[in-house]
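Only one protein chain is missing from this complex, and each of the others stays in its spot.
After this line comes subunit A, so read on.
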Amino acid sequence: MVADVKERRGVAGIALPSLRGATGPLIGLIVLCLFLTFATDKFLSVRNFLNVLDQITVLGVMAVGMTMVILIGGIDLAVGSVMALAMMVLGYLNVVAGLPMGIAIPLALFVAALNGLVAGLLITRFNVPAFIATLAMMSITRGLANMITDGQQIIGFPAWFNMMAIVRFGGFLTLTVAVMIVVFIVGLLYQRYRHGGRVLYAIGGNAEVARLAGINVQRATVLVYVVCSFLAGLSGMVLAARLDSVQPSSGVSYELDAIAAVVIGGTSLSGGTGGIGGTIIGVLIIGVLRNGLNLLSVSPFMQQVIIGAVIVLAVTAETYRKRK
């Protein structure tokens, strides 16, 4: 009997390898979708589904980076501000300085990644707690983003840039959604099938065991913060395309949304368990919930209350399941 149960669990584990440990959130997502299907007549349609995808692109790209940081037991509070800084660098280089997008975008991403490098070095070389280091970076980058235009927004990107977020290729995917899906796939593959990805689990599980096992914990840590900031920058590019403008006040408290998505997806804040598969579901839960609450005409203030309740529900359910 016992062996039988374990065998079956094993099969499920192979069939849905990326969802291992995220079955709880997945069930939650399905229940949520079923509920909205019956509660509203507009929820279940291709059009609405594509809307949801469009709405979660920024959060989705950002949450992948956040997952890696949380997986090693860290935290990155600066992603919202880093996103704003990358957007302002993009606007300045393209609109003000007149550089082509082909140069402006890579440079904006580079600036974003640089912030992660600084945070990573503060954490590993100077032993600043991740919370403090990224809190400081959050303030610094927000200030820098504002300094570029003295708080003003920048408009006037080339027309095709905005089209990336509007035109549905094959009647289906916008380019921004495609970017998110590529990030999801690359993230998933990296985390599960690359040497560098598996190492993150070891570090988050027990950094001292990892160090004694000959894993370069410091290098991996710095790399994770660089990647997280790079993806924050990339989510900034996506947001810029969607808004067709950039402003330094973008992305305030986005870091908290990203953390919420990761946590709802079943990644433990203490590190070592969870993963990007769960985060994708967490992002979808937040996206579907917001979409559904809008369809039900729930006020945005009430929505905040509900999302808070969902975070509590997700985490307590997970804790309860583990204790059993």
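The working rule: contacts are C-beta pairs under 8 Å (C-beta built on N, C-alpha and C of every residue); 3 or more make two chains touch, one makes a residue touch a chain; residues count from 1.
We adopt the following convention: contacts and distances are computed from a predicted model.
**Student:** The complex lacks one chain in this depiction; which UniProt name from "Monovalent cation/H+ antiporter subunit F", "Lipoprotein", "Sugar ABC transporter" or "Sigma-70 family RNA polymerase sigma factor" does that chain carry?
**Tutor:** Matching the unshown chain against "Monovalent cation/H+ antiporter subunit F", "Lipoprotein", "Sugar ABC transporter" or "Sigma-70 family RNA polymerase sigma factor" yields "Sugar ABC transporter".
**Student:** Can you work out which residue in A:Gly102, A:Gly214 or A:Pro300 touches the chain that's missing from view?
**Tutor:** A:Gly214
**Student:** Can you work out which residue in A:Val199, A:Ala232, A:Val246 or A:Ala314 touches the chain that's missing from view?
**Tutor:** Answer from the full complex: A:Val199 touches the omitted chain.
**Student:** For subunit A, enumerate the residues touching the unshown chain of the complex.
**Tutor:** Looking at subunit A, the ones touching the missing chain are residues 10, 14, 17, 192-196, 198-199, 201-202, 205-206, 208-216, 272-273.
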